[in-house]
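A single protein chain has been removed from this complex, and every other one stays in its place.
And then subunit A:
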Amino acid sequence: MQSIIQVNNLSKTYPSGFQALQNIQLDIRRGEIFALLGPNGAGKTTLISIICGIVNPGEGTVLVDGLDIVQQYRKARQRIGLVPQELSVSIFETVWDTVSFSRGLFGKPADPAYLQQLLRDLSLWDKKDSKIMTLSGGMKRRVLIAKALAHQPQILFLDEPTAGVDVELRRDMWQMIRRLRDSGVTIILTTHYIEEAEDMADRIGVIRAGKLILVDDKTSLMQKLGKKQLLLQLTTPLQQIPVALAGYQLQLSADNNQLIYTFDAQQEQATITSLLRQLNTQGIEFSDLHTRESSLEDIFISLMGDAA
């Protein structure tokens, strides 16, 4: 299946001399949710802005649905909706007017029935005649989403969609994004809430200092880079780890009450059985045991550390 977005060797240096992007190579698959992770200033917004036409590309090309974003910008941009990071919306206008404006701007004839449904889906219908300045921050964010979807794009970019949004609203927004994905819209979001990417994304790209350092399926990323730990709560504290257990590279907690066994998530788990058998032979008893997996956050932090 053809990628819906193909970024080839994209580089961007701002007039100030700051190189925001270096040789970005990225394919976005049709219908996926792709999360672009990275610290502030890594180049996430620059990448999105270039694809959407707000920033001129430096070197390299970007194809949207096979259309060059410079040569065939009209057709390419009609396929894209963008929800910007800032709450930039004309505050003196009503919700209905601003959404209708967006639809027209993107070259679509008026379709009140569609806009009505869109506003209902975003719980904005009862606010349609309100001026935007009277809305709360969360509502303004939804107005921006409505504007981005007003022309029925195939691709939706969400730049930090849940920044400054409360937990409940964030859940609502995630649900809405999933519904959109189910309806066939490809979604690219940037975030530095890693839980958001972990919860939502099919694939994850990590960008750091203008370089895309990793792109992978979320599950395989977590498997490859994720660590699992087995924690054993000892009935009697150990002073040191018995020599017989040296092969397992165990760690003893600071209070000597807990044995920690770190293992690779991909590895066969037979080693756990043998470890437990060894503990039994050594007469080490434990009152409780549990395992924990590293989160995407741990992976992300270790990636950032490695690259530094």
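To be clear about the criterion, a contact is a pair of C-beta atoms (placed from the backbone, for glycine too) under 8 Å apart; a residue touches a chain by one contact, two chains touch by 3 or more; residues count from 1.
Please note the rule applied: contacts and distances are computed from a predicted model.
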| item | value |
| --- | --- |
| Options "Rod shape-determining protein MreD", "Transport permease protein", "NADH-quinone oxidoreductase subunit K" or "SpoVR family protein": UniProt name of the undisplayed chain | "Transport permease protein" |
| Candidate in contact with the missing chain, chosen from A:L82, A:V95 or A:M222 | A:L82 |
| Touch criterion as defined above, residue of A:V70, A:L105 or A:A244 at the omitted chain | A:L105 |
| Residues from subunit A at the interface with the omitted partner, ascending | 14-15, 52-56, 73-78, 80, 82, 84, 86, 88-93, 97, 100-109, 147 |
